[in-house]
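The complex appears here without one of its protein chains, the remainder shown in place.
Presenting subunit A:
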Amino acid sequence: MAGQLQDVIQRWREAVVEDGLRPEDHELFQNAGLMCINQGDTTQLLDFIQDEKNKGIVESMGCGLLASLVAEVLKKKSSFTCQAVITHLAKTCSPMELMLIFLGQVDDLHPDLIADTIVLMAPHLQTVLLRLGEEKAPWVGLALAALQKQVSRLPVPYTKEQEVEDAYGLCRCCSALARFMEPFVEEVKRKDNSEDGGTASDNQLKTELLKFCMGSLREPLLQAQLDQAIDIHKQSPLWHFATDILATLPAIQEPLPGLLFYKALKKREKSDLLTDSTEAQESRACLAYLLFVQLITIESFPAVFSPVFVLQCNMEYIDVLLSRKEESFLLKGLELYTKSLERVEDNSLPVELLDLKSFYSVPQHLVQILTVCPIQGLRERGFKVFQLFIDKLGPEAKHKFFRCMIKTSRHAGVEGYIIKNIKNQIELSLKPGHESEWFVGIQVLPLLRLVLCFPRGPETDLLNSMDRVMESLNLLRYLLMRDMDWQQTSSIWPELCKIEEDYLQMLRVCLALSRAYYTGQVKNMREDKKIQAQEAREARGALVQTMTVKNEKVSDMTPEMQYQVLQCALVTFDLMESLVIRIEEISEEKVKTGTAV
């Protein structure tokens, strides 16, 4: 057998020189190689490949072995000789051929093989690309795109433990990709230093690297847990990857202020990542987060931009992040929001900012989080940011924001919270040194009218609107008790009295109606309960009754809970009524003693 093979090899050697290798030869070579691999005779194969006399054969037919070799290495990682064969082939065979084969190797991988394949193939791809010289730019692009595509299919670790375990290999891949990028980034830097203006090829290389960086920011970095507080020693491969990306961007002449603050069109070949697509926005949002919250490469970022301008720009990214439902996005959005607000002076944001779309949608997203997000941690954070935002608004902006929130809100709790803020603002504005025409004087009336009203009139469900009504009553009581200051701002008082009168009148009607209704419900429940007591015992609490409140079905609750809710409602109405009475008392007191005018 060995002798036969030797004859064949000799024939090949001659054929190569004459360029006479036939398809049969290719097939034969492949089979022979495959046999070696399967039998574990890879040393023999390696010797053959490395033999100078066989150089021609290897150059012409070597590529055919690659698929099998790669498969072998993936099966048995300790197959060093196979790896050596691949390495040699990568240095010897035609670069174009190699590229095509390698790209095929990283396409459409089985999920379990993604990490291993990428870690294996990246260095070899790099070798081949570096051999391509001036032609490399588009191929680098293809390679980066192919690699990134597979990496984006890997699940992103959620906790520190998961990251350390790296069960799916994402961290390993990111490290491999960082190493893969290095020589190309260096090349771009070198070219920049040595000549003025790059060639088209250099520019394309930059563009491909930029595409890759932006793509990586989006997947996987945007989903990764990169909290500095948790990862104090910053050993995480994902952290290193993020740092590499952020260092690469300015190195390839894409300074961060340009990327983050100016959506300017680039002179170079535009990739779709430089447009306003959601994906591009997500990449930049991740960039903003890494820079401003995790402070990666902040020391190289110009310290000359005004904090309000930075907030304005970041608002767009916060908008993108908060419009998602995944916790990792929301968390990043909230942190970026907090960080950006903290840099701004209290009570300073101009009202014009509220005209920007992002300054409208971000608070709306926040309200969504506050009211329906199931994760308590996020709700708590959201709450803090919400108040922080209000605190940073200037007086006129606060006024406008409060009006906007009351008008657009559909949640009594949110409205109640805003009304509390209004009360606090009025209280503050009456103190010396904090006077603001927006919360004292005629400007406050439209705000009060908006707040102290019942949009649904007598049909208002007081239980539903409880939060809002209680805060409104608190506000009213406060305003009446502080009347002596109002007298300084003439013509407020009569208007205020009118608002108060109308409000309380309507409230009394609502109370009467609501109380009647709920009392009726309680009575019904008591009667039903007697009948159903036996059944409830038998069904062991599994019985659930549907209850209709004002033509809307209340969510299914046990009868006991329903009863409690109704009782609670009645108590609440008592509370409201007593507040109303108190307010009217104060009002009458003022008239009697003449302190009201």
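Points to keep in mind about this one:
Criterion: contacts are C-beta pairs under 8 Å (C-beta built on N, C-alpha and C of every residue); 3 or more make two chains touch, one makes a residue touch a chain; residues count from 1.
By definition in this document, contacts and distances are computed from a predicted model.
This complex has a chain not shown, and the name its UniProt record holds, of "Exocyst subunit Exo70 family protein", "peptidylprolyl isomerase", "Agamous-like MADS-box protein AGL61" or "Calcium and integrin-binding family member 2", is "peptidylprolyl isomerase". Of the candidate positions A:Thr199, A:Ser306 or A:Gln387, contact with the hidden chain is made by A:Ser306. Checked against the hidden chain, the listed residues A:Tyr360, A:Phe383 or A:Trp493 yield one contact partner: A:Trp493.
Against the chain not shown here, subunit A presents residues 192-193, 253, 255, 257-258, 261, 292, 295, 298-299, 301-309, 342-345, 348, 350, 352, 441-443, 446, 487, 490-491, 493-495, 497-498, 591, 594, 596-597.
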